[in-house]
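Below are the structure tokens for one structure; questions will follow.
Left out: one protein chain. Kept in place: all the others.
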Amino acid sequence: MTRDEALFDFLLRLGDNTLILGHRVSEWCGHAPVLEEDIALANTALDMIGQTQMWLGLAAEVEGKGRDADTLAFLRDAWDFRNLLLVEMPNGDFGQTLMRQFLFDAFHSVLLGRLMTSSDERVAAIAAKASKEVAYHLERSADTVVGLGDGTEESHARMQAALDYLWPYVGEMFRADAVDAEMVAAGIAPDPAGLREEFDGITTRVLSEATLEIPASSFGHKGGKDGSFHTEHLGHLLCSMQWLQRAYPGCEW
Amino acid sequence: MSNEWPLWEVFIRGQHGLSHRHVGSLHAPDADMAIKNARDVYTRRNEGVSIWVVEARHIAATAPGEKGPLFEPSESKVYRHPTFFDIPDEVGHM
Partner (left out) sequence: MYAQMIKTARSGVKTRDEMTDQERAFQDKIDNDIKIEPRDWMPDDYRATLIRQIGQHAHSEVVGQLPEGNWITRAPTLERKAILLAKVQDEAGHGLYLYSAAETLGESRDELVRLLHEGRMKYSSIFNYPTLNWADIGAVGWLVDGAAIVNQVALQRTSYGPYSRAMIKICKEESFHARQGYHAIMKMAFGSPEQKRQAQDAVNRLWFPAIMMFGPNDSESTHSEQSMAWKIKVKSNDELRQQFVDQTIPQIEYLGLDLPDPGIRWNEERGHYDFSDPDWSEFFDVIKGNGPCNVDRMTARRKAWDDGEWVRDGLLAHAQKKSARTAAE
């Protein structure tokens, strides 16, 4: 694996995370519990689509094979996706969506913070822009997790169920592989394992304020960030997302 | 009993140096969420640099019926306006 091949893979991980989660969040449009939340969710999704365009755009540039952000998003099959399993999990109820968002935002904000000092200026520049957006996402999702966790009996129970369901997908964020090692060696990105402490700081503070209990098991599913073992959910998501591009290849839209 | 979130009035400073202006209202469970909702609802097109929110029930207002006694008396105080005074051109800008 050359450095550029590793960088390409690393950029896909960043871009696929925001692509898939942005897509999931956009599924809420028109169906949220209250108008203000509908509008807020759309803002989050829009930020993530914008970040996707930047990360996948850079990935295509690094790859140098004439692809662009759209061909990467719409013409790869599931096994070529490099997103965390967490972000492809279905929306479930509003609580599950917001819990997934919070866990991702916490990880994302820590990661972007480190990437701002990347040795690759292009990476640092995108991270600087995205980290402002993500700081707000985290504030909002954390507030909502606290509000619902420490709300009514029903909202508390739903948030605890969401946390129990999603927690096994947290571990994957911090597992390092050869791509990560190459990025660390080049000074482009941090070792994922080194992000855990800061992540735990955020989640422990917020989840305890939310009166929620972090599951004791440290078991973690894996296979998203290297593409080897996605969930069944991803294929269905891609079916709708990629349908037009697949059904009418080569068109301009 | 209604469980509707309270109504908040939103004021936004459009640019540095300007006053906050009333832009609309929204619903939120508390002030923190009202500010966040205002950010999401009322600054989607880069409209602001600062947000105030106040719960609508805390706003006191003049009654429309008192318009006469409240505002008409000032109409006759024309000498409060600079154009009331004729100053010769020779004096220069004042």
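For this structure, a couple of remarks:
Every chain is named by a letter (A and B) in the order it is written, and numbering of its residues begins at 1.
We adopt the following convention: a residue touches a chain if its C-beta (ideal position, glycine included) is under 8 Å from a C-beta of that chain, and two chains touch if they have at least 3 such contacts.
This structure is a prediction, so every number in the text was calculated from the model and none was measured.
Only one residue in the set A:E61, A:D150 or A:E198 touches the chain that does not appear here, and it is A:D150.
Where subunit B meets the chain that is not shown, the touching residues are 2-5, 7, 24-27, 29-30, 33, 41, 44-45, 61, 63-64. The chain not displayed touches subunit A at residues 19, 23, 26-27, 29-39, 42-43, 45-46, 49-50, 52-53, 56, 69-70, 73-74, 93-95, 144, 146-148, 150-152, 154-156, 158, 240-241, 243-245, 248, 250-253.
Basically, only the chains that are shown with their structure count from here on.
Spacing of subunit A relative to subunit B, judged by their CA centroids, is 41 angstrom.
For subunit B in complex with subunit A, the touching residues are 5, 26-29, 32-33, 36-37, 39-41, 44. Within the complex formed with subunit B, the residues of subunit A that make contact are 34-36, 39-40, 43, 136, 139-140, 143, 147.
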